[in-house]
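Every protein chain except one is present and positioned as in the full complex.
As written, the chain order gives the labels A, B and C, with residue 1 at the start of each chain.
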Amino acid sequence: MSDVFIAFQANEESRPVIDAIVADNPHAVLSHPTGLVKVNAPNALTIRRETIEGLIGRSFDLQQIHVNLVTISGYIDEDDDQLTLSWKH
Amino acid sequence: MDTRVTSKKLGLKERYAAMTRGLGWETTYQPMDKVFPYDKYEGIKIHDWDKWQDPFRLTMEAYWKYQGEKEKKLYAVIEAFAQNNGQLGVTDARYINALKIFIQGVTPLEYYAHRGFAHVGRQFTGEGARVAAQMQSVDELRHYQTETHAISHYNKHFNGMHHSNHWFDRVWYLSVPKSFFEDACTGGPFEFLTAVSFSFEYVLTNLLFVPFMSGAANNGDMSTVTFGFSAQSDESRHMTLGIECIKFLLEQDPDNVPIVQRWIDKWFWRGYRLLSIVAMMQDYMLPKRVMSWKEAWEMYAEESGGALFKDLARYGIREPAGWKQACEGKAHISHQTWNAFYNYNAAAPIHTWVPSDEELNWLSEKYPESFDQYYRPRLEHFREQQQAGNRFYSKTLPMLCNTCQIPMIFTEEGDASQICYRESDYKAYKYHFCSDHCKSIFDHEPEKYVQSWLPVHQVYQGNCFKPGTDPTAEGFDPLMAVLDFYEMNVGRDNFDFEGSEDQKNFAAWKGDTK
Amino acid sequence: MSVVALAPYEFEPRDVRENFPAPLIYIGWDQHQLFCAPICLPLPPGTPFGALGAAVLPGIYGFHPDFAKIDWTKVQWFKSGQPWTPDPAKSLADNGLQHKDAIRFRTPGLSGIQGSFS
Partner (left out) sequence: MNIDLQAREITPLRNTYDHVARHIGGDKVASRYQEATFGAQPMVNFHYRPTWDPGHELFDAGRSKIVLADWYVLKDPRQFYYATWTMTRAKQQDAMESNFQFVEQRGMLSMMSDALRDKTLEILMPLRHAAWGANMNNASICAYGFGTAFTAPAMFHAMDNLGVAQYLTRLGLAMGDAQTLDEGKQRWLEAPAWQGLRRLVEDSFVVQDPFELFVAQNLLIDGLLYPLVYGAFVDDHVALQGGTAVAMLTNFMPEWHDESARWIDAVVKAAATESEANRALLREWSRHWVDRAQAALAPIARLALGDQGEAVLNEAREQLQTRLDKAGLKA
């Protein structure tokens, strides 16, 4: 099994996104390379809109993550409610 | 009116499909093959463009919105940086050389990518692929422009940046990135995508941006950190395009697999060679170090590349042919490349130097298997000679690899004592290479690489002197004539950092009079 | 193998012999990577081979402390990677050297700064 990862700029806007990832993906591992927050997870990782909205108390468009996204690995599956990164095999 | 029931809101995927692929049509007044003449000849078979998975479904509305937001933030930082003379905050003027490498060798590549993606963004028959490519085209233009703007302030205060684009078309080491990207842009549209989106953006881009950006962050360069991360946020979209396109090509027809495999072999190796300069920057140009090239390679290439190729195995794709050699090279290439610039620093608009003892110790620690044995003794010898007033500059032009165009500095796999020489005969002539993989790239498409504009050969052909130069005149100095052709400021842009104008100015601005 | 192109794709090589005032010869000194790479020189074909060690290379490699110690009678030459015995009295051309040939030499007993192959 391989890791997928996603990294964001370490700033205030990324915080709820990271918190939501941690809440929804108990196997995720955080690291903090200079200026970044990087989340690794074995095989798959999901970002859920609802969880983020619960954290910030307002609506959130998942595409907003583009503003602070730095890098990813894995295949992406995205709709209005969630974004999943995964390796298929 | 109530006959019109409000239809169910379309989901992201359907909405996006209506916004992109729904726009195209099969032409009938002009044959499709004439409207899209370029995406068949490479031999790639596409049966159903609708199977193309759109990477990140951004409509123009969302694109403008988020990109506008990013730009607002970025330019606020660039402006504040200039107003506050942010360049004074960097650790040391030696650091600026990393930026020189960037503006000279990386920024023009963004430009090529911009034009290359405009080309494939026009030429793919599938609308989804076209839109993704067009968006990347305009993103890459963004990168060219934001980098040019961010580094503009440095250019006002340091040498080695003022004629970057002119140098890109002429100076010896810049033919390495130039030929790399021209090779990609002159290939067919699918090869371009495999080269740039997959091999470069997906497999290797983290090794370009992350070292530069964390290097900048650690060395007090806020401006570069900001443009770097801002550009990188587009990069993740581009990486997604890279992996989706590979998956698409491989799933469309089994006959595509060997073609794509060959491209992956070729472009992984060309990209790896191109990154030699990043390796050198990372190990030698950052006064405050982050991680070694070797560590970055292990983290971003070996780990995530390993996962990727394991995944692609189900299509019959194996890891790139040069993978093992590239992994072996991680202990050597930064040192070998630095030596090339140290040798030829008279003809390069950057500064080089011998690292301090503390820095040499760091390198010994990071490279226990190679540094003390092969590289430290010569650096200490150079230092000794320099202190005795005998700084070494090579004045004889080097032999270049005909494919990657880097001087023949690389050693045999498993034997760092021996330079690696390979050659091929093609029609009446010999062609020389730094490695098996550069040789096999040539052997596969000799008609392409016999055109290489090799800077060393061009000098000897007399094509690198300004019009009106008379090489037969008494006292003719070919090196000076070439530097004149380059439009370098001799004595300001080139030579050792020690004693340079950059060094003196920075010290004066900092009030450091020692 | 051959390039795949949409239209005939054949160009005169950019580095044909006629484009240079003299043939190019590449020369490398093994195990002395203080000099980062082999060098490239246009050398008139009539140049005696022995002039390389006597006249051409000193200006190029003289910086290295090993250079003065070279015993030119013991130097081992390679051409295109194969051991090769040139005749120092004969010209480059008569030794069979042509445009874009690569030769390199080993200097037994000399292995660079502190034996580092540099």
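Following the convention adopted for this analysis, contacts are C-beta pairs under 8 Å (C-beta built on N, C-alpha and C of every residue); 3 or more make two chains touch, one makes a residue touch a chain.
This one's a predicted model, so the numbers in the text were calculated from it and none came from an experiment.
Chemist: The chain left out touches which of the shown chains?
Modeler: Within the full complex, the chain left out of view touches B, C.
Chemist: Touch as defined at the start, partner being the missing chain; which of B:Ala18, B:Ala313 or B:Met480 qualifies?
Modeler: Answer from the full complex: B:Ala18 touches the omitted chain.
Chemist: Among B:Glu182, B:Glu359 or B:Glu412, which residue is in touch with the absent chain?
Modeler: B:Glu182
Chemist: Among B:His157, B:Arg262, B:Lys310 or B:Lys395, choose the residue that contacts the chain missing from this document, as touch is defined above.
Modeler: B:His157
Chemist: Touching the hidden chain in the complete assembly: which of B:Glu71, B:Glu328, B:Glu359 or B:Glu412 does that?
Modeler: B:Glu71
Chemist: Could you list which residues of chain C touch the chain missing from the display?
Modeler: So the residues of chain C touching the unseen chain are 3-9, 11.
Chemist: What does the interface between chain B and the hidden chain look like in terms of residue numbers?
Modeler: The missing chain touches chain B at positions 1, 4, 7, 10, 14-15, 18-19, 22-25, 27-30, 34-35, 37-38, 41, 59-61, 63-65, 67-69, 71-72, 74-75, 85, 88, 108, 111-112, 114-115, 118-119, 121-122, 127, 130-131, 134-135, 137-138, 141-142, 144-146, 148-149, 152, 155-159, 161-166, 168-170, 175, 178-179, 182-183, 185-189, 448-449, 451-453, 458, 487, 505, 508-511.
The rule we apply is simple: only the chains that are shown with their structure count from here on.
Chemist: Considering B-C alongside A-B, which chain pair is linked by more C-beta pairs in contact?
Modeler: Result: the pair with more contacts is B-C.
Chemist: With chain centres taken as the means of their Cα atoms, state the distance from chain A to chain B in Å.
Modeler: So the centroids are 28 Å from each other.
Chemist: Report, in whole Å, the distance between the mean C-alpha point of chain B and the mean C-alpha point of chain C.
Modeler: That gives a centre separation of 31 Å.
Chemist: If a residue has to touch 2 or more other chains to count, which residues of chain B qualify?
Modeler: none
Chemist: Counting only residues that touch at least 2 other chains, which ones in chain C make the list?
Modeler: Residues of chain C touching two or more partner chains: there are none.
Chemist: Which chain B residues qualify as touching chain A in the complex?
Modeler: The contact residues of chain B facing chain A are 11-13, 55-58, 62, 66, 69-70, 205-206, 209-210, 213-214, 217-218, 225, 229, 232-233, 235-237, 239-240, 243-244, 247, 290, 303-304, 306-308, 310-311, 313-314.
Chemist: Which of the residues in chain B come into contact with chain C in the complex?
Modeler: 37-38, 41-43, 188, 336, 339-340, 342-344, 373-378, 381-382, 385, 390, 392, 394-400, 407-409, 411, 416-419, 421, 423, 427-432, 443-448, 450-454, 456-457, 460-462
Chemist: Looking at the complex, which residues from chain A come into contact with chain B?
Modeler: Interface residues on the chain A side: 2-5, 9, 33-36, 61, 63-64, 66-73, 75-76, 78-80, 87-89.
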